[in-house]
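Removed: one protein chain of the complex. Kept in place: all other protein chains.
Note that the chains take the letters A, B, C and D in the order they are written out, and that residue 1 is the start of every chain.
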Amino acid sequence: ATTTTDAAASGDKITIAVVTHGSPGDTFWDVVKSGAEQAGTDLGVTVTYQGDGDPVKQSQLIDAAIATNPDGLIVSMANPDGVQNAVDKAVAAGIPVITINSGLDQSREFGAQTHIGQSEFIAGQGAGEQLANAGVSNVICVIHEAGNTGLEERCDGAADTLGGTVTNVQVDVANVADAQNTIKSSLLADASIDGVLTLNPGIAVAASQALEEAASTAVLATFDVSSDVTQLILDDKILFAVDQQPYSQGYLPVTFLTLQARNGDVVGGGLPVYSGPGFVTKDNADQVAKFAKNGTR
Amino acid sequence: MTHAEASAAPPILEVRDIGKTYGSILALQGVSASVGVGEVLCVLGDNGAGKSTFIKILSGAHAHTQGKLLAYGIERIFGSPREALDLGIATVYQDLAVVPLMPVWRNFFLGSEVTRGFGPFSQLDVKGMRRITKEELAKMGIDLRDVDQPIGTLSGGERQSVAIARAVYFGAKVVILDEPTSALGVKQAGVVLKYIAQARDRGLGVVFITHNPHHAYPVGDRFLLLKRGTSLGDFKKSEITIEEMTKLMAGGAELDALAHELARA
Amino acid sequence: MTHAEASAAPPILEVRDIGKTYGSILALQGVSASVGVGEVLCVLGDNGAGKSTFIKILSGAHAHTQGKLLAYGIERIFGSPREALDLGIATVYQDLAVVPLMPVWRNFFLGSEVTRGFGPFSQLDVKGMRRITKEELAKMGIDLRDVDQPIGTLSGGERQSVAIARAVYFGAKVVILDEPTSALGVKQAGVVLKYIAQARDRGLGVVFITHNPHHAYPVGDRFLLLKRGTSLGDFKKSEITIEEMTKLMAGGAELDALAHELARA
Amino acid sequence: MTLTASAVTDERIKPAGLIITLLRRPEVGAAVAALAIFIFFSVSTQAFLTPAGVATWLYSASLFGIMAVAVALLMIGGEFDLSAGAMVGTTGLIVGIVTTEWGVNIWLALVIALAIALAIGAANAFVVMKTGLPSFIVTLATFFILQGVNLAVTKIITGTVSIQGMSAVPGFDAVRVFFGSSFSLFGMDVKISIVWWLAITALATWILLRTRAGNWIFAVGGQITSSRQVGVPVMKVKMGLFMTTAGAGWLVGMLQLFDVSTVQATTGIGQEFIYIICAVVGGCLLTGGYGSAIGAALGALIYGMTLQGIVFAQWDNNWLKAFLGGMLLLAVLVNLYVRRQAGVRS
Partner (left out) sequence: MTLTASAVTDERIKPAGLIITLLRRPEVGAAVAALAIFIFFSVSTQAFLTPAGVATWLYSASLFGIMAVAVALLMIGGEFDLSAGAMVGTTGLIVGIVTTEWGVNIWLALVIALAIALAIGAANAFVVMKTGLPSFIVTLATFFILQGVNLAVTKIITGTVSIQGMSAVPGFDAVRVFFGSSFSLFGMDVKISIVWWLAITALATWILLRTRAGNWIFAVGGQITSSRQVGVPVMKVKMGLFMTTAGAGWLVGMLQLFDVSTVQATTGIGQEFIYIICAVVGGCLLTGGYGSAIGAALGALIYGMTLQGIVFAQWDNNWLKAFLGGMLLLAVLVNLYVRRQAGVRS
């Protein structure tokens, strides 16, 4: 269902709407947003970004975006059923849609032109493999937002490939100091824990302190990077960070849709574009550090 | 002071050796009294003597912790004022039991609303209730501006009048009045005394609390005197004069001295 | 009825043509009166006549919306009761102005706490305040069980006594009393009248509201009569007898009829 | 002089026109605030006033509004229900799980979910009334418990944190007619939930102002002791209110489930305060005894318009909350100003 719109006729006033399931302030989605907005600036198109983790609200945001009649729509589908109606509506209205991050399997079916990124589950599997390679078998996976689909999938993915046990631990990202306590408590409660997987760079920093205070030798790994995390990798406090390259998950679809609007190009050929995962380890932490500082990694 | 002399029919309300504690505070102990058909029982006593506590037991607002309460000769412990109301006991509480933010007429009919229509479609007879409220208050000499005013904005006496008018209007068997005249003007207080006499004549029982012996004596048939939570006795009108009563209430000689003191030094 | 006859010193408090509206409700209009040194001004009137409103203006609880208020001859609009208190005006409000959950002694001294120590280290003189509270109440004939009881659990009269004792204890120049005796027993009411006389003799001004002409007449020097929010006049004691006053307050003949009606039919 | 005439001609009342009298209703401030926000976004954005735009914010408002009206009744009755948001998730999850995982008939599933919701509402009421604990804290505990149960049970039964495959359940389309359908009106695609919202607001208003139950709701919220003393069946009233709120939670749960045909374990969490905000913006007192259903519905309208209006205005989404906060403050200030002008001082 690839349609070429005549939006190109509208000249330079191209608008592209991004609606994700990330809540404002989420580290990962913030980088996606930065990527999309940077692409907008680079290409001279207007990019609007909205996000809400609740499928009803995300659908409403998509509906609202459709009401503004954009030249392209970018949607992340953590809960594909939930946004199906809204995406259908967009497709029916002739708005080209690209899905990002999650929802790879449904992307074509719903009529999106392509999918960019990679599901949280696959990224989790990557982390699980790396941890298994490090000889870890009893991991706690620190979920910093209870019931968040993406985070749950990361942990599930890790459990899938680790070959040992993965126990989820809930903390609150709004209280990092207390998250540190909870991680410490977990370590104290079960001395056999030899791996900690965090899903947010701030929590990773807290976890490294928790390991220290609990005098634990467990291996620490995390999702997503920040300059503190790269520093901790260099200091051997963190083994690796999974980098899904969220920036490109935001930048690429905007580029694709702009090309389509301006030039009628339909990129991807109906096949997905993978954006990762990359791993940041001691070897490449140095290079990543400066990008992380800019908020683009 | 025994009740043997009363007629065969049991009194409407009777208490025997009743008492009430609030936590560690003994507010009332060993009080016995009764009120029969067409009888006015005045409860007299100092501040803090336990009069309001006594009344709250009769009206079901507080359960007693000692003794017995009998209604029509049957022992009862009221779990809620609703139970007392259903027995035809209407009360004017000292704190008036009104809902400040609600309009006067809604307060007047609260708990006994007049409705029209059937089953789930019955709705309030707003017009009728407004009219009755206005009329009943006018009878007491209170000319309200607007029955839709929240009752919390009425003056103290106006508020008290609403509570009294309500109890009188709904009172079926017994009317209990806790210091009903305290905030009332001379005229309104007179009306209340008249109401009490009328209720008595219609065969209702009345329990009447006041600090004013001149209010109590003319209408009362029996006088229950409380002091520091205990009963000083239950007197028939024939057994006591107004002077004796005033003395008992006030501690005697002091009063006489007062008149002199008040004169300019 | 002019104030020209007063001495050269201006009265402590004086109002001229004062009025107050609550939203669209005119509670008080065009009232003039004054209270001077060693003078007792009684405010009389029906329920809802505007007495409490008048008092709230004097005490700074409500700002007036018309007319002038003068303290010591200087025009003022009180923004808060604190301003009035600072001028030595102590008030007993009809709703008593107590904080129900707080202990009796804390209520007694609220806003005028006694402290010991300096600057940031000053702390409450708890023992002293407890003692004074107990003593002042005992003087009024109220023997409290425990000054640490929340004031909300006191009886109506006990609560009123605390409010009066407080105003008398802190009253510096003028004491304003809104129906102070309404919930009081005969003895306690007598004590309050005595207090008023004492305050007057000490040179304080007193504004006294009551529905009881027998309370008002013995202690009053001037009588301000209100009806439906307007002034019926400001009389000196010499200009009016207790009978005339009672008639004016109650609507005359009705009262005489009452005594007969109250007798058993 | 008839009595009504005397009320009008009383010399102690300043004459007040019909407008002022109207302005005294608790919801009028909210109506003015809603109008202001409506005009603001209509003028400043393109899409707000298009049929598609209107349909979006009306739908958004309706979901908040149904709960806000129920919560307003409860607040007028002097209680809070912080479990109202989580209840939306619970009922949706129940229907989702029993139909997709266990193959229970969808109509039966609706009834089961409703029964459970009402039971939880009744339990809230029971604990609050029997212990005398504040409902704020009791329903907060219920909220936590529901939140945990929603997550853990969903995870155990489905292995994930959301329900999938709901639209394949037999009878889904039939039920959808009541909860997830939409119809055309003036070129707008009007969701059925808007109809529910209007109906519930009207019903609640009638109950509040014209029935005995309404009188009792105001009374128990205004002064519970006094109400008890004059014989209002306090327990029954509060029980009814908590069950109404739970029932509204069920309704919104169904409306959401049959709209997007999925539900997540986290659905509804954090929404409970939005309902309270809507009720307060609409003129309800937090302390109980005062408020209106129409006001709460208007509060929801304000919230829905603001939420979607910000999107239409394409303001940076990082500022979303700041705008929301500012609008909220503005709305209550306008409300206050209007009511002051009308001579009401709450």
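Going forward, a residue touches a chain if its C-beta (ideal position, glycine included) is under 8 Å from a C-beta of that chain, and two chains touch if they have at least 3 such contacts.
Being a predicted model, the structure only gives us computed values, none of them experimental.
In the whole complex the chain that is left out makes contact with A, B, C, D.
Remark: the omitted chain is touched by one listed residue; of D:Ala36, D:Ile112, D:Ala141 or D:Val338 this is D:Ala141. Touch with the chain omitted from the figure is made, among C:Gly30, C:Gly73, C:Pro100 or C:Gly203, by C:Pro100.
One chain of the complex is left out; on chain D, the residues touching it are 127, 131-134, 136-138, 140-149, 151-152, 155-156, 270, 273, 277, 280-281, 285-287, 316, 318-326, 328-329, 332-333, 336, 346. Touch with the hidden chain on the side of chain B covers residues 21, 23-27, 228-229.
Of the residues in chain A, those that touch the hidden partner chain are 24-27, 30-31, 34, 143, 146, 167-170, 172-178, 180-182, 184-186, 188-190, 201-202, 205-206, 209, 213-214, 226-228, 231, 292-296.
Heads up, the rule we're going with is that only the chains that are shown with their structure count from here on.
Of the two chain pairs shown, C-D and B-D, the one joined by more C-beta contacts is B-D.
Our note on geometry: chain A versus chain B, Cα centroid distance of 72 Å, whole angstroms. Remark: chain B and chain D have CA centroids separated by 43 Å (rounded to whole angstrom). Distance between chain B and chain C, defined via averaged C-alpha coordinates, is recorded as 27 Å. With touch defined as above, residues shared between interfaces to two or more other chains in chain C number as follows: 25.
Contacts with at least two other chains are made by no residue of chain A.
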